[in-house]
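Working notes for the structure below.
Note that one protein chain of the assembly has been removed; the remaining protein chains are unaltered in position.
Labels for the chains are A, B, C and D, by order of writing; each one numbers its residues from 1.
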Amino acid sequence: MRVAKVIGNIWSTRKEEKLSGFKLLIVQPINVLDGSLDKAPIVAADTIGAGVGETVIVVGGSSARSAAGDMSVPVDATVVGIVDDQEIDPDVLQ
Amino acid sequence: MRVAKVIGNIWSTRKEEKLSGFKLLIVQPINVLDGSLDKAPIVAADTIGAGVGETVIVVGGSSARSAAGDMSVPVDATVVGIVDDQEIDPDVLQ
Amino acid sequence: MRVAKVIGNIWSTRKEEKLSGFKLLIVQPINVLDGSLDKAPIVAADTIGAGVGETVIVVGGSSARSAAGDMSVPVDATVVGIVDDQEIDPDVLQ
Amino acid sequence: MRVAKVIGNIWSTRKEEKLSGFKLLIVQPINVLDGSLDKAPIVAADTIGAGVGETVIVVGGSSARSAAGDMSVPVDATVVGIVDDQEIDPDVLQ
Partner (left out) sequence: MRVAKVIGNIWSTRKEEKLSGFKLLIVQPINVLDGSLDKAPIVAADTIGAGVGETVIVVGGSSARSAAGDMSVPVDATVVGIVDDQEIDPDVLQ
């Protein structure tokens, strides 16, 4: 899973029917070591009510469909958790 | 999912039989933060009638087959939505 | 899916039994915008009779197994079409 | 699979229900040739009791769900082994 910041929303009216009812967020993957941006933002489905500004955990690939609760929903990224806290021991990398 | 611009069409006559009936689009993934190009263009199946110039949401991996409505269709990228609007709060990244 | 050039063949005698009967091609992903090389060449299974020098569409991931016609065949890239023509509108990216 | 160092923990209270009971680790993929960091850290589910500072093997994609013992658990990275030892013959790359 990736850690990302929710940075916005994206709307689509003309879309695959099975996406109806899913809120689509724009999330920016970040490097937890220093908070820097990692790769381009992606679009993730939200099922837990994450809001702009929150740090979240995003699951990708077919597992995003598990997270959506229905393996036929065409999503490849889903928010699965809102981060409360993290603790990193940078000395491990020395 | 990725946000991309539809930039063209690609045609193939000699192809895997199960691809028949799918329109194949050339889509350029873009970085929604600044509109810059992100990675090389890819080929995506279209099931919702997206046209050249439109900004779309593309799903990848096995989920692209869910989007195609048949898990036996050999696609790994499918257009699942046409973007109406997006709203990004860049301050979140400061 | 990715657009690639078929640049060669690769042979393996000692291999996973279920790969028997599949021709293995070396394909070079290209950027359709300018024909430049994108990433390193990969090995793709061929089921439609693509030859060296042809421009093809390659599907990746689990969808490559759909393309091989048997989900138990251990391939992650399969040629699914030979490109006849493509049409790109570069103005869309301006 | 990737070799990674466990560098920390991450906690989420508001999360997808099926993630409950899984410890979430922050792991930093490393290049086994020289120990350098490779890509950004990711979040991996732990089912074998790996601790901070340990070198582990991480499986990604849908296989991470196999590792979690339940294909409906929405994870895309799971620790599947703690590395005891590795032996590399760098001459092979000359």
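Throughout what follows, contacts are C-beta pairs under 8 Å (C-beta built on N, C-alpha and C of every residue); 3 or more make two chains touch, one makes a residue touch a chain.
Here the structure is a predicted model, which means the values were calculated and not measured.
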If you put the missing chain back, which residues of subunit D would it touch? 1-3, 29-33, 38, 47-49, 57, 59-64, 66-67, 78, 80-90, 92-93
Contact with the hidden chain only, please: which subunit C residues? 5-16, 18-19, 24, 26, 28, 37, 40-44, 52-53, 61-62, 64-65, 71-77
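One rule holds in what follows: only the chains that are shown with their structure count from here on.
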Angle of the C-alpha superposing rotation, subunit B to subunit D, to the nearest 5 degrees: 145
Per the C-alpha means, the centres of subunit B and subunit C lie apart by a whole-Å value of 19
Overlap residues in subunit D, where contacts from two or more other chains coincide: 62
Can you tell me, using the touch rule above, whether these chains form a line, ring, star, complete graph or other shape? line
